[in-house]
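Here it is: the structure, laid out below.
Note that one protein chain is taken out, while the other chains of the complex remain in position.
Every chain is named by a letter (A and B) in the order it is written, and numbering of its residues begins at 1.
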Amino acid sequence: MIGQFIQTFFIYNYNFTEQTAGNPTVAVMIFIAMLLTGFGVYDRLAQFAGAGSAVPVTGFGNAIISAAIEHRSEGFILGVGGNMFKLAGSVIMSGVFAAFIVGLIKTLLIQWGAL
Amino acid sequence: MIFFWAFVVGGIICVIGQIMFDVFKLTPAHTLSALVVAGAVLDGFGLYEPLIDFAGAGATIPITSFGNALVHGAMEEAQKHGLVGVVTGMFEVTSAGISAAIIFGTLAALIFKPKG
Partner (left out) sequence: MRTWEFEQQPVIVSTGTVGGPFEANGRLADDFDTLHGDLWLNEDTYEKAHKVLFEEASLRATEKAGLTKEQVDFFIGGDLINQITPTSFTAKTIGAGYFGLFGACSTSMEGLALSAFIINNGGAKCIVTGSASHNAAVEKQFRYPTEYGAQNPPTSQWTVTGAGASVVMAQGEGPVVTSATIGKVVDMGLTDPMNMGGAMAPAAVDTIETHFRDRNIDASHYDLIATGDLGHIGREVAFDLMKKHGTDIPEEKFQDCGLMIYREDQPVLAGASGAGCSAVVTYGHLLNRMKKGELRRILVVATGALLSPLTFQQGETIPCIAHAVSIEYGGGSL
């Protein structure tokens, strides 16, 4: 339920700025996530909002950004580079693989004239 | 009216996520992965676009739309180039989100220190 409140906050922001083209908005949302994460606000917000802050795209940004900040101490290449996707990687992996399977099936069906 | 439905649909997706956290004791990584796969599969059946038309940002902002966007990019390229398009077009639409996350993540590592 609390997730909804957070959600509306984002939705109002979103609808006021961009109605159709989503891409710039996504980038802006992730920029906001960076600021919230960097100033140590996001983790506190999440303790009370739960999935309300994890499920929106800002949660994806937070996963990457928090890992990047955390592992700065191990150096830029091994620390930041190697750990940036340690949380978000699973989302990209499952998303890309699922999209590949779906895309494959759909394309084959179209080519066979089934769709 | 779009605000109302955005609120409801976005909220419902988040509540599903919360249930997966609390009732099924899944980690955030498992929950988010499952939602992304769900988004991809829904788009495969052509169900996600109507949801976006209906709920606007309520359907595009949650992570499920990432799965939807991946399938979309893949399908658009596939229509032009066939099967190879599924692979080459995958990140067509989602590029903004991922690139932004990498760029801002790297910047953040330069600027911020973990607060604890």
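Just so we're on the same page, a residue touches a chain if its C-beta (ideal position, glycine included) is under 8 Å from a C-beta of that chain, and two chains touch if they have at least 3 such contacts.
Given the structure is predicted, the values throughout are model-derived calculations rather than measurements.
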| item | value |
| --- | --- |
| Residue in contact with the excluded chain [from B:P28, B:G44, B:G58 or B:G85] | B:P28 |
| Among A:T25, A:S66, A:S94 or A:T107, the residue in touch with the chain that has been omitted | A:S66 |
| For chain B, the residues touching the chain missing from this view | 21-22, 25, 28, 113-116 |
| Contact footprint on chain A, counting only the chain that is left out | 37-38, 40, 42-43, 45-47, 49-51, 53-54, 59, 62-63, 65-67, 69-71, 73, 87 |
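Simple rule for what comes next: only the chains that are shown with their structure count from here on.
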| item | value |
| --- | --- |
| Distance between the centres, which are taken as Cα means, of chain B and chain A, whole angstrom | 7 |
| List of chain A residues in touch with chain B within their complex | 1, 3-4, 6-8, 10-12, 14-15, 19, 22-24, 26-27, 29-31, 33-34, 37-40, 50-52, 54-57, 59-61, 63-72, 76, 80, 84, 87-88, 90-96, 98-100, 102-108, 110-111 |
| Of chain B, residues touching chain A in the complex | 2-3, 6-8, 10-11, 13-18, 20-22, 28-37, 39-41, 43-44, 56-58, 60-67, 70-71, 73-75, 78-79, 82-83, 85-87, 90, 93, 96-102, 104-109, 111-116 |
